[in-house]
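A short worksheet on the structure shown next.
A single protein chain has been removed from this complex, and every other one stays in its place.
Each chain gets a letter, A, B and C, in the order it is written, and its residues are counted from 1.
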Amino acid sequence: MTDYNSMELMICVAARFLENGASIVVGTGAPCAAAMLAQRTAAPDLLMLFEAGGIAPELPTMPVSVGDSRTTHRALMASSMTETMSLAARGMVDYAFLGGAQIDMFGNLNSTMIGDDYNRPKVRLPGSGGACDLATNCWRTIVITPHEKRRFAAKVDFVTSPGYLTGGNSRYEAGLPKGSGPYKIITNLAVMGFENPERRMEVESLHPGVTIEQVKENTGFELLVSKKMKATKPPDATQLKILREQVDPHRYIIGR
Amino acid sequence: MTDYNSMELMICVAARFLENGASIVVGTGAPCAAAMLAQRTAAPDLLMLFEAGGIAPELPTMPVSVGDSRTTHRALMASSMTETMSLAARGMVDYAFLGGAQIDMFGNLNSTMIGDDYNRPKVRLPGSGGACDLATNCWRTIVITPHEKRRFAAKVDFVTSPGYLTGGNSRYEAGLPKGSGPYKIITNLAVMGFENPERRMEVESLHPGVTIEQVKENTGFELLVSKKMKATKPPDATQLKILREQVDPHRYIIGR
Amino acid sequence: MKAVYEGKGALFMDPDPDAAREHFRKKNREMTGKIMSVRDAVAKFVPDGCYVAIGGFGGVRVPVAAMHEIVRQRKKGLGLSGHTATHDFQILAAGECFDRCDVAYIVGLEARGVSKNARKYMESGKVKCAEWTNAGMAWRFKAASLGIPFLIGRQSLGADSIKWSASKIIECPYTGKQFATFPALYPDVAIIHVNDADIYGNSVIKGVSIADEDLARAAKHVIITCERIVDTEEFRKDPHQVMIPYFCVDAVCEIPYGGYPGNMPFEYFSDEAHLKEWLEIEEDAAAFKKFLDDNIYNVKDFGEYLERHGGIERMKELRKLEFITDAGFEA
Partner (left out) sequence: MKAVYEGKGALFMDPDPDAAREHFRKKNREMTGKIMSVRDAVAKFVPDGCYVAIGGFGGVRVPVAAMHEIVRQRKKGLGLSGHTATHDFQILAAGECFDRCDVAYIVGLEARGVSKNARKYMESGKVKCAEWTNAGMAWRFKAASLGIPFLIGRQSLGADSIKWSASKIIECPYTGKQFATFPALYPDVAIIHVNDADIYGNSVIKGVSIADEDLARAAKHVIITCERIVDTEEFRKDPHQVMIPYFCVDAVCEIPYGGYPGNMPFEYFSDEAHLKEWLEIEEDAAAFKKFLDDNIYNVKDFGEYLERHGGIERMKELRKLEFITDAGFEA
């Protein structure tokens, strides 16, 4: 059995969801590592896009900003934010990774503020950046996040990036593009999806050694459990070797 | 006294309306010659723009299309139609030259069709191209045209490029930008403007040897005559020398 | 949102970004080679009845080889975007290939005069038209490329074109002022001639782009014809060059002088003598029929057409003319 930490696990699990020939808007950190790993394993033709305009770079190392020099290293285009964002609006972007301080059972994300008064936030967070834009227009959004009760909240204080809103068809009734929405939530404990008519978060696979009770204990709302729930396939040796030697040799991300 | 033909006269008269530091969207033919002449006389810093995207070229010779190679010769930018058209929309373009098969007393121009059935035109003309766009958004439009009764029509068959519409404030009431509109109509007989509350075409100056009767005879509607009507200042020797030797040495335009 | 006014012109294509999204979702994003002949590209991506938009402008950077091929393959019932379409329009009108047209500028060749045959075709009643402007069409492509159903502008306000277009007039919710709407135009296929492309379709345009960056993003399929194929490495060395990325493109056809007799910026100037020949021969219907046979129908491919017009020696002259800029355009 190979040994790995939970960041490595999440990255390897995420990488497997990215099929060859898909396009993805990449953020800094774990999402970037997952996309780089996918490119070096099953998805060499994963089209990597950065929100500030880097199109199809050959990343030499992790970017520290989604607009930095690395994102245009041997890229096909050094373009603009409008380029990437309008690609998403046209339906040309399959995946985006998102994050947030809070997520609710419909996959709505908050990265704007904690508190109940917008004008006097208890904690001011950075805001949407491009997250809301990508959550709106990319076909499938994936979240990589630690599984903590305060993050998995019954109600987010602010909907920064819309998921399935109040569930069912509410996302599309609000005008968001048909067929788009949250796809997978990947944590240190499990993988969750929304493959049910209510569009509620549902456990799809448990990571090695994790129980469903552990997942529920760390979640602030009632989780559904898929009838087809299975065990998460752990990282394999090839993935780990590439992740450690090529993707993140300095352990910026996997060393966290 | 210097000798010149009526094309040379119109070009020299038009060039004098273009002050230094103004910007102008240039078409092929006489307008281009006028702008080039202005640059070589009183307006060296006339900013020349082409509708297809050529920005501030140093024209080596007359372009044959407003998108051809000449329009980016030693230019500052080889840009796009959106660049030029949005410059006009933002109020950055002072002048545009327009033309048409018909013009009415309010400076409305027709370059779309002759006849009364859009679906079966008697004569199909090219259409707006960029003319309507420039007539809409540039501050001042100038027309260089032969003075013929059938061109100076009581009613144009199709308003391709809006002038003052039905006069008075009607242009602005239709939503066109405040302060924009037809400025000068330069023909082989006279110069006309619209400096009156009704925004009707008004003779401002008569070319050498031309009588007001001649102008009226060649106009299909009632012309106003400015109280300050004067004689057109004829081309001077410097203008003619530069026009003939530098601007149009092959006599493509002035030989017509 | 109620429109204050609605033009009664035809809307030939669906402006709904969701319909376009369904198409774009399936579009290939792999870097696969897309080299094919212009014959195959036209056969595959320009079916009878589809809506075609042509890159370039005013006889400049126009995919003439592809225009000839459309006529030679006797394509019929096409929709066409006439966005300062000059010699390209003249060719397709000669083939009577289209029966509906979004008009901004047609039948004329700017300073060169008017195509008598194209004018006759447009006066025949065989072509259903909607009337726009150059900026209006550019706005329509930009709306499509932004993934939104319309863009607003002032062009067409007060003009009769709005009556014969599918523009509507709305009141701006911020200023209360009136603006015209320009519905997104997602053509079935765009054909764009470029200077350099790689085998995947990454393309570089020199000179003005007109609206081709938006057109390439708006179109459901894109055929690139190029002066030359270059190695992708050239683009990766300097990521500021590519204007059209490979994932917009479906076919890449290498056709040196593929814009002849038009002007190809930074390559060769237009052959004004031959363009004049086209305009003049249209005066005589029988002679024009023979001219079309000799230049298109009975010609194997575009290479043969170039041979008939002086071949490489003539092309060398036109290249000279492009760079010796004080020769004037009638040389």
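Here, contacts are C-beta pairs under 8 Å (C-beta built on N, C-alpha and C of every residue); 3 or more make two chains touch, one makes a residue touch a chain.
Computed from a predicted model, the values in this text were never measured in an experiment.
**Q** Missing chain touches which shown chains?
**A** A, B, C
**Q** Which listed residue, C:His193, C:Lys206 or C:Arg236, touches the chain dropped from view?
**A** C:Lys206
**Q** From the list B:Met10, B:Ala89 or B:Ile186, pick the residue that touches the absent chain.
**A** B:Ala89
**Q** In the full complex, which of A:Ala42, A:Leu125 or A:Val225 touches the chain missing from this view?
**A** Touching the chain that is not displayed is residue A:Leu125.
**Q** Check the options A:Asn5, A:Ser65, A:Thr211 or A:Thr238 and report the residue that touches the missing chain.
**A** Of the listed residues, the one touching the omitted chain is A:Ser65.
**Q** Tell me, which residues in subunit C touch the chain that this view leaves out?
**A** Against the left-out chain, subunit C lists 1-4, 6, 11, 15-16, 18, 146, 148-153, 168, 170-175, 177, 179, 181, 183, 206, 240.
**Q** Counting contacts across the full complex, list the positions on subunit A that touch the omitted chain.
**A** Within subunit A, the residues touching the omitted chain are 28-29, 50-54, 60-73, 78-82, 85, 89, 112, 118-133, 136-137, 158-162, 165, 170-171, 174-177, 249-250, 252.
**Q** What does the interface between subunit B and the hidden chain look like in terms of residue numbers?
**A** Touch with the absent chain occurs at residues 20-23, 45, 47, 55-58, 72, 74-78, 82, 86, 88-92, 94, 137, 139, 177-179.
Convention: only the chains that are shown with their structure count from here on.
**Q** Have a look at which chains touch which and call the overall pattern line, ring, star, complete or other.
**A** line
**Q** Report back the single chain whose CA centre is most distant from the CA centre of subunit C.
**A** Between subunit C and every other chain, the largest centroid distance is to A.
**Q** In angstrom, rounded to a whole number, how far apart do the mean CA points of subunit A and subunit C lie?
**A** Roughly 40 Å separates the two chain centres.
**Q** Averaging over Cα atoms per chain, report the distance between subunit A and subunit B in Å.
**A** 57
**Q** Rounded to a whole Å, what is the gap between the Cα centroids of subunit B and subunit C?
**A** Measuring from centre to centre gives 28 Å for this pair.
**Q** Note the residues in subunit C that touch 2 or more other chains, in rising order.
**A** Counting only residues that touch two or more other chains, subunit C contributes none.
**Q** By the touch rule stated above, which residues of subunit A touch at least two different other chains?
**A** none
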